[in-house]
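Only a single protein chain was left out; the remaining protein chains are all shown in position.
Chain lettering (A, B and C) follows the sequence in which the chains are written, and residue indices restart at 1 in each chain.
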Amino acid sequence: MNTQVPVGIVGVSGYSGMELARIVSRHPNFRLVSAVSDKWAGKPLGDMLPIYGNAAAVRCTTQAEALSVFPSVGIVFLCTPAEVSIELAAPAIQAGARVVDLSGGFRLPLDQFPRWYGFTHPNPGLLADAIYSMPEATENRDALKTAKLVANPGCYPTASVLALLPLLRAGVIEARGLIVDAKSGTTGAGRKGSEELSFSEVDGDFRAYRVLKHQHTPEIERTLSLAGIAGVGKVTFTAHLLPTRRGILATAYGRLCPGKTTADAQAAMRTFVADRPFLRATGAEQVRLQAVVGTNRVLLGADADPEREVAIGFAAIDNLVKGAAGQAVQNANLMLGLDETAGLDLLSGSAP
Amino acid sequence: MNTQVPVGIVGVSGYSGMELARIVSRHPNFRLVSAVSDKWAGKPLGDMLPIYGNAAAVRCTTQAEALSVFPSVGIVFLCTPAEVSIELAAPAIQAGARVVDLSGGFRLPLDQFPRWYGFTHPNPGLLADAIYSMPEATENRDALKTAKLVANPGCYPTASVLALLPLLRAGVIEARGLIVDAKSGTTGAGRKGSEELSFSEVDGDFRAYRVLKHQHTPEIERTLSLAGIAGVGKVTFTAHLLPTRRGILATAYGRLCPGKTTADAQAAMRTFVADRPFLRATGAEQVRLQAVVGTNRVLLGADADPEREVAIGFAAIDNLVKGAAGQAVQNANLMLGLDETAGLDLLSGSAP
Amino acid sequence: MNTQVPVGIVGVSGYSGMELARIVSRHPNFRLVSAVSDKWAGKPLGDMLPIYGNAAAVRCTTQAEALSVFPSVGIVFLCTPAEVSIELAAPAIQAGARVVDLSGGFRLPLDQFPRWYGFTHPNPGLLADAIYSMPEATENRDALKTAKLVANPGCYPTASVLALLPLLRAGVIEARGLIVDAKSGTTGAGRKGSEELSFSEVDGDFRAYRVLKHQHTPEIERTLSLAGIAGVGKVTFTAHLLPTRRGILATAYGRLCPGKTTADAQAAMRTFVADRPFLRATGAEQVRLQAVVGTNRVLLGADADPEREVAIGFAAIDNLVKGAAGQAVQNANLMLGLDETAGLDLLSGSAP
Partner (left out) sequence: MNTQVPVGIVGVSGYSGMELARIVSRHPNFRLVSAVSDKWAGKPLGDMLPIYGNAAAVRCTTQAEALSVFPSVGIVFLCTPAEVSIELAAPAIQAGARVVDLSGGFRLPLDQFPRWYGFTHPNPGLLADAIYSMPEATENRDALKTAKLVANPGCYPTASVLALLPLLRAGVIEARGLIVDAKSGTTGAGRKGSEELSFSEVDGDFRAYRVLKHQHTPEIERTLSLAGIAGVGKVTFTAHLLPTRRGILATAYGRLCPGKTTADAQAAMRTFVADRPFLRATGAEQVRLQAVVGTNRVLLGADADPEREVAIGFAAIDNLVKGAAGQAVQNANLMLGLDETAGLDLLSGSAP
């Protein structure tokens, strides 16, 4: 009665892939049948990750073998760099799999790839067919049901859009002149060795990076438009590296519309979260990383100062869950007509 | 068909209590019906913790109201200081509840309380009836099935005993002259404000504490005896405070028995974990906190040096899960005749 | 030949006081003769801090004895809460000492105390006489030479003003609509025990606090005015708590003046730092905490985006040095006609 969709993960040894394996291994409607990782090839997943059940027995295969995986799965999650995802998506779809891509390979319009990703998109046709879905913002559930290829949002855009959208929808802030000052844990940079991401360099440190050049900037602008906000124009976005592993806090500034107050800002948050199961409105100072790490939750808060003509929206997410693997499963649930929250009632393992 | 045991938690706002609430809220055979905390009294648990389902709706009550809780629950977990647990255990049992106590109130023989806990035990009769259970070591499953009061082990003893017991059982090390050098995250000290546990004092720091005076020392000695090891005598135990929130690593030194080798030490670990679902043997350098935090797992490793006549056992646990709430649920499962692992197939939320 | 000014520190056991003791103990023109702390009363400083020389032998006295200290010192540093500083400043001056106050007790105009500090200033006359000095911004060296009471700037205002002032002076950004998103280590909250500042709550966490209510907001506005910037109006300021002990990074957003570019913003920084020995201009992504912790340095960086009509200024400081004790010594140096940098060529002890 409880049929289980066969699922594959390409790039299972990266942080997003590991998180996906954990979620999929417990998902009531998914059965992990394939896990691809050059690094772990030949090893059972249970030797590499603290997971249980049948997923623990899945033996990893190399990326060269990935093509043979696609015919056997209903959903394949691509946790691969943008270029690799773009290469793999077409054969996966041809083999009959539906694809959720966690990279940036299908998130922007064609003309923005050269500037923000540094390459010309090699498959404009597939890009045009891809459905970008941040469920709480884009609300394209019907399109998802038949989508062959879903572009899963970036981590920063998820936090940034959800900090701003409620205030924009409610007319609390203007659509122009938006500023997002965002801070992320180190797992957002992926699993790799580099001197600048070594513990000795990051602990006790804090700094901005890719200032005014971050590829998530146009994704924020585009998602707000997809969510129906007119006149957004250009958003100023700054990413910073926190000395912690997981979590993003976005502090988003908008110009307060005349007559609007703190009460309006906070009501906008409460209204927005009302029927969205992963969202929760709280006080601005309770929007904190420990409360979301390990979960698919988004904490939202807001404050405003009419004297300074400003409102501030706060959003906290786990960059690997709601910002990657969790939202990917949420999208897959919607693609399959399952309950949006299936498999995502995650314990927060790390918040003490 | 899936009958659910009504469960109560006293002290739900401490770190162990919070972890218990998370586990119980997802346990297939438990239903949280009562949560006691002066601090959270009047609030629904779901407002205080990222939990879902019916547990989120449970409204916290004060400790003064705890007595009225006991008649309605099958199992009550006491996450309270030793003195409070000793006070509450008797009325809970009289009301018909079965008790799992997470404090040190019932872990030692009567005569050791004054020295190690600083008070004379006020209820020697109840103490005599209490069943101390570290399932992988004490293996008293029959006694658990009828036990009214189970003393759940301390966090350090759990890691220390499991690092040593496989080597002792296999005759790899001598029972005399055992040394355990243990390191714990800060949540082991409980949830409270004190200058010496403030972030500014702990970050970048490392030091020993309660040197040669820690109350877990006699518990380690006793548990090894309960596990059938003769001639243990006195164990040297040192606790250190790590600049991290969760996890204990125990590095345990024993005198190598004549003729024994590294291979013998590692074989002892592999043999011991074979039929114990939460234990896992790995290389000495793979026994690390990130691999166990958020889970009920115990990672074990060993090495030996015949030239130095020493063997070293390593054990890593999450102090709040296997070292507290997870082991308490494991014990409750055994008390109720459930599968030992029920509700404990935890995702590791924090290990990236 | 090298005459040494006798110096006292009131509140030596707090983080700013400890840092002052370290700096003063090595200052070529200062001799620590008095150290006040109820907590350390009766103990030689060298038993409490890793300092050497004559300062190590100074025996701490209680705050009740502080009054007897003042006649014997040339400069007294008050590292005390605002209310205590306000009480002690008058008798210190009457006894002939000159005062550098590190609290907020003399930083704002009279009428702003009730709203931002929650009390009516009890000594308006003394407040009117106090000289507020952030040397790189207020440039009131002549006034300092005769000042009896100098108000040392707050940590956030120091970073915030220095991130913005070069851009404002050079006409790169408009004076209206300024936004400062600032992040601080935990020592900014002082040395004390509280649950919310415990390691278990702060590690792995990040959040904003005192949103739109922080008392450093009007100090930023006022200092920019004192520095000669007209039309500043209201500044939006947000403080966040970083999981690290020391350091502040301020990310400051201003509206780009027409025709201005990234090159203009960066030139503004280079020009501003030219003759200010503690300031240093660098790339926006090189403005990081590790490079300033343990020193009196300020790292400045800037970037701009004409398309988004925004410029961003970055400033990094050590909150306990340039944000407190170091700047206090810098001010004392100027009061005494010494070289501004005397005693402040600090090694960075912590940046590896």
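Note that a contact is a pair of C-beta atoms (placed from the backbone, for glycine too) under 8 Å apart; a residue touches a chain by one contact, two chains touch by 3 or more.
Just so it is clear, the structure is predicted and the values come from calculations on it, not from any experiment.
A.B. asks: Using the document's definition of touch, tell me which of B:S133, B:T238 or B:N331 contacts the absent chain.
C.D. replies: Checking each option in B:S133, B:T238 or B:N331, the one touching the absent chain turns out to be B:T238.
A.B. asks: Quick one: which of A:T80, A:T138, A:T187 or A:Q266 touches the chain that's been left out?
C.D. replies: A:T187
A.B. asks: One chain isn't shown here. Among B:A281, B:V298 or B:I312, which residue touches it?
C.D. replies: B:I312
A.B. asks: Among C:R107, C:H121 or C:R246, which residue is in contact with the omitted chain in the full complex?
C.D. replies: C:R246
A.B. asks: Touching the absent chain: which residues on chain C qualify?
C.D. replies: Counting over the whole complex, chain C touches the hidden chain at residues 15, 18-19, 22-23, 26, 49-53, 187, 191, 204, 245-246, 291-295, 297, 320, 345-352.
A.B. asks: List every residue of chain B that touches the chain not included in the displayed model.
C.D. replies: Counting only chain B, the missing chain is touched by 177, 179, 181, 183, 200-201, 203-212, 234-236, 238, 240, 242-247, 249, 251, 253, 284-290, 293, 303-305, 307-310, 312, 314, 316, 350-352.
A.B. asks: Footprint of the hidden chain on chain A, which residues?
C.D. replies: Those residues of chain A that touch the unshown chain are 15, 186-187, 189, 191-204, 243-245, 350.
Here is the rule we go by: only the chains that are shown with their structure count from here on.
A.B. asks: If I average the C-alpha coordinates per chain and also across every protein chain shown, which chain's average lies closest to the global one?
C.D. replies: If one averages C-alpha positions chain by chain, the most central is A.
A.B. asks: With touch defined as above, tell me whether chain B and chain C contact each other through largely the same residue numbers, more than half shared, or through different ones.
C.D. replies: The interface of chain B with chain C is built from mostly shared positions.
A.B. asks: Counting in whole Å, what is the centre-to-centre distance of chain A and chain B, each centre being its mean C-alpha position?
C.D. replies: 36
A.B. asks: Express in whole angstrom the distance between the two chain centres, defined as the mean CA positions of chain A and chain C.
C.D. replies: That gives a centre separation of 39 Å.
A.B. asks: I need the residues of chain A touching at least two other chains; which ones are they?
C.D. replies: 204, 245-246, 293, 350-352
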